[in-house]
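Take this structure first; my questions come after.
Only one protein chain is missing from this complex, and each of the others stays in its spot.
Chain nomenclature is as follows: A and B, assigned in order of appearance, with residue numbering initiated at 1 for each chain independently.
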Amino acid sequence: MNLKYLYVWESDKKKNLYNTLVKKITSKNLDDKVKVLSTKYIGITGKKSIIKIMPENITYTNFNETEDIDKIIDSHFINNKVLDEFIYITDNKFAKVKEKDKYYKQLRIVLRNSGYIDPENINDYLARDGYKALEKALFKMTPTDVIEEIKKSGLRGRGGAGFPTGKKWEITKNVQSDIKYVVCNADEGDPGAYMDRSVLEGDPYSVIEGMTICAYAVGAQYGYIYVRAEYPLAIKRLQMAIDKANEMGLLGNNILNTKFSFNIEIRLGAGAFVCGEETALIASIEGKRGMPRPRPPFPAISGLWGKPTVINNVETWANIPVIIIKGSQWFSSIGTETSKGTKVFALTGKIKYPGLIEVPMGTTIREIVFDIGGGILNNKKIKAVQTGGPSGGVIPEEYLDLPIDYESLQKIGSMMGSGGMIVMDEDDCMIDVAKFYLQFTVDESCGKCAPCRIGGKQLLEILKAISSGKAEEDDITRLKRISFAMKNASLCGLGQSAPNPVISTLKYFEHEYIEHIRDKKCKTGKCKDLITYTINQEKCIGCGACALRCPAGAISGEKRKPHNIDQLKCIKCGECYLTCKFNAINKL
Amino acid sequence: MGKLNLEQLKQIREIVKNSNKNEILVSLGTCGIAAGGDKIYEILKQEIKDRDLENVIIVKKTGCLGLCFCEPNLVINTPGLPETVYGYVTEDIAYKIITEHIMKKNIIDENVIFIPSNDLISFKEEK
Partner (left out) sequence: MNKLNEKIKLKINNKVIEVEKGITVLEAAKYAQIKIPTLCKHEDLHPTGACGICVVKVEGMKKLVRACTTPAENGMSITTHDAELHEVRKNVIELILSRHPNECLTCLRNGSCELQKFAEEFGIREKFFKPMVLEKPKDLSTRAIVVDSKKCIGCGRCVEVCQNIQQVWALEFINRGFEMRIAPAGDILLADSPCIKCGQCSAHCPVGALIEYEETDKVWGALRNNDLYPVAQIAPAVRVAFGESFDLPPGTITTKKIYALLKSIGFKAVFDTNFGADLTIMEEGTEFYERYNNNPEKLPLITSCCPSWVDYLEKYYPDLIENFSTAKSPHQMVGVLSKTYFAEKNKIDPAKIFMVSIMPCTAKKYEISRTDEMFASGYQDVDVSITTRELVRIANSGGIDFVNLPEEECDEILGKYTGAGTIFGVTGGVMEAAIRTAYYLFTKEKLKEIELNEIRGLKGIKTGVIKLNGKEIKVAVAHGVGNIKEVLDQVREAKIKKQKQPYDFIEVMACYGGCIAGGGQPYQVSNKLRTQRTEGIYKDDRQQPIRYSFENPMIKKLYEEYLEKPLSVKSHKLLHTKYKARPIYYK
């Protein structure tokens, strides 16, 4: 029964390694001891081929696929000796805890239960150390103890701003007030970000437990989870979780038969990205128009209905139970000097293995893209990585070895934000990227303050002009001046960070802007208005297929004679290019 | 169930920890559902019912494993085989999971994937 499984992953499409191994296992009569299987994803990327032997969980790589195979099989399966020269161990130097994985760079704290438990069944959560943290806090710690632990852990807000969580709780605790609130910001609005959604759908109890511990620590009685209405499954599972926790006495009045009471209600968003900003979120819960208000005073002192309010992001809450159980020292051994713990990223874009990843702070972008994400799709060249969603900037190739933490990304003009990470390759146009993000922020701006309301629209119009060949020389100056005003004079984070995509693409890819403006060219072909389609007079045989297809009637010519495209009529749809079987259409 | 006190909470944990762990956990976050995971879930449930395997293994819904590129995916714990994670699960593979994996104890070639992180909760230090 002691069957061993030999999993093979190789970049070779012809599966040569797999076939070799199958043959060798058979030839060495190991068929009843070893089963060879191929796998589409072995967890490690960036190598030519990897084999993993289970159940002992040994991974080998960097071996020669013809010469070293016998050595490996003989040593490992016949002599039962692990071959050190090919063992693959990763250095996970920013995770100095025993739970770190030998092979993988990820360390799943926030995602610890996601995918392992039925979120609609509280028993699953309880079995995986659920509510042990609340027990410890309620019965073995004082509120001050809890706050000290969170402070010592170094946890910083995961919503993007990175404010030290323990400090925020302490400020709220120290305000004298009969009523205090604890709020979870689950209005995840960044396009392409879905970390919070996964936590809410996969492990809603972790958020509830985190909020309950905070309520105990700061002296709050009421909690709100503000979820965007576009997450119906998350809302459903959250509500079920709240109801179940209430039923079991883990939430509500007299939790676990103590004097401590804490009630949570869900509040839905209504399709406004700006309501992810904490003061706009507060206005929304209060029933008012979701517009930010000036800070100070900060919500920790005067927030919801003027009462002290702790507002934290879903991911921050999910970290709390682990910090309480495993201790602040454990948590602070993960990450860098200034940024402790892990961060969940939604790795998307032109990457081989998109998905959610959770890495210790300090992991570099290169590691994420190549060692975790599997590198660029179709083996194209990487151009930049965009982080932080519409508030962030692009990180060009020369900065890929930057460790990820709050400060280092801001220094080069981007930010970690809530965790969106979009990988871009040589086919992505930076003006198109900036335009996409500006379209979003202009749409979502609340309109209260002039710099964001008018400045954002101006930026967008200029970017549209640039991408359609109608820009002027002065437009780069305009972009810079407007971005400067927006960054410094906008009322809230949305407006202050809306110009970041423009500023950072201008900083690192100014040549692309100049090409678009001066030469009216878009090298990637993304800006359709800048593409010119012409017919190669040598290659064209005059079949007329393109002319038939053209929706604008822009192609003309006699039968069997080379045709011509009238540029004034051409709408750049590209149909002719797709139709021509003779490669006679030039796309410039 | 009624409101718990500390003792009862501890008891529940013990009971659940020691219970039968034979289950298929289908990733059904919104992403999993969008990829067709709920269909897979239904197929598995129906097959297990039809073949009277309800006492051997149950099917559960979970959240997202974060491995979006290979959705629908699922985790399966069945007697006689180590815990296995399948990705790129088509309806075909779903049936194979019943016939091959559960009934014949054959791990299906090509579809196994690995979760790239230690399980923080059930982590056991190696000796």
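Operating definition for what follows: a residue touches a chain if its C-beta (ideal position, glycine included) is under 8 Å from a C-beta of that chain, and two chains touch if they have at least 3 such contacts.
Bear in mind the structure is a predicted one, so any value in this text is a computation, not a measurement.
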* Asked: So which shown chains sit in contact with the chain we cannot see?
  -> A
* Structure fact -> Only one of A:Thr59, A:Asn92, A:Ser153 or A:Ser490 touches the unshown chain, namely A:Ser490
* Asked: Which listed residue (A:Lys102, A:Lys136, A:Arg293 or A:Lys326) would be found touching the missing chain in the intact complex?
  -> A:Arg293
* Going by the touch rule given at the top, which residues of chain A touch the chain that is not shown? -> 272, 274, 289, 291, 293-294, 296, 442-451, 453-458, 461-462, 474, 478, 481-482, 484-485, 488-491, 496
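Criterion: only the chains that are shown with their structure count from here on.
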* Asked: Between chain A and chain B, what's the gap in Å when you average each chain's C-alpha atoms?
  -> 26
* Within their complex, state which residues of chain A touch chain B. => 1, 5, 7, 35, 37-44, 52, 54-55, 98-101, 103-109, 111-121, 123-124, 126-129, 131, 135, 139, 194, 197-199, 201-203, 231, 233-234, 237, 247-250, 254, 256-257, 322, 352-358, 372
* **Residue ranges of chain B in contact with chain A within the complex** => 1-6, 9, 12-13, 16-17, 25, 27, 29-31, 33, 60-70, 75, 80, 82, 87-88, 107, 109-123, 125
